[in-house]
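Okay, so here's the structure we're looking at.
Only a single protein chain was left out; the remaining protein chains are all shown in position.
Right, chain A next:
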């Protein structure tokens, strides 16, 4: 408090007093004004911190502290049954990750499921947005319908998909059976299961991304299309040479958001498991990193190992983020 007072004081002495000639105004009024001015300055200086403090307090309590504590726990052997009882093991939890087949299997699954779900999702979203960008009857209705999956809960959606993808009594296999395709074991076959999990993600997020694209498309000036049409460009050429370049920042945004979403994939594979465990299928065929982390921490109760996995995931995400920003900078430079 004293420093606050000191720093606030000098300008008052130098500024306010000399400017006013010692006219009839009493010294008391000047003093009062000086006090108010000091208060005002203190207010200006410190109030903003008070205003933003709730966020930072919350962030420290629920973001920063857990982050650091997780890092600390990752250097120990800790069990969920006695979280305060820590044994120092140094980097062991990290070094073991290098030859932890289950971790790398989960990393690979996260990558492949990420690709299978993100690429078709964004392509379909782009197509849908392009169609909806034409003048359509009941366009609001279509937009609401597209966003509906986004508004449903992951749990409810995943459970319905589990039924649809059932091996013996599922609707999808029934339809495939009508065209002569044998029952596919959607939950146990490696690629089929990854495809099924991806389809839940695609179903849920396509509409969301389509709306973002649509918003960006509507911001493209109409005269660009007009002049392209005057130059004899077909609809397809207009899409390629007017729409896509204008959407570049938006596409980049959706790619980044989808990548983050894909790397955190958890709820869908957890609920898709036929055995209701956290191992992502009998042969870990669709266990993602998020699921593996959960399995180690909450099912197997190894908090230290789970913490190390969490931090490794964090580091991997940072690397992906750096690559992303390098690519986007390149793209921006080339345009």
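The rule is short, and it goes like this: a residue touches a chain if its C-beta (ideal position, glycine included) is under 8 Å from a C-beta of that chain, and two chains touch if they have at least 3 such contacts; residues count from 1.
The rule is short, and it goes like this: contacts and distances are computed from a predicted model.
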(request) Look at the options "Multiple resistance and pH homeostasis protein C", "Formate dehydrogenase", "Molybdenum cofactor biosynthesis protein" or "Sugar-binding protein" and return the one that UniProt uses as the protein name of the missing chain. (result) "Sugar-binding protein"
(request) Have a look at A:227, A:283 or A:325 and name the one touching the chain we're not showing. (result) A:283
(request) Determine which one of A:64, A:80 or A:175 touches the chain that has been left out. (result) A:80
(message) I need the residue numbers on chain A that touch the omitted chain, in ascending order.
(response) 36, 39-40, 43, 47, 50-51, 53-54, 57-58, 61, 77, 79-84, 100-102, 162-163, 166-169, 185, 188, 274-277, 279, 282-284, 295-296, 298-302, 304-305
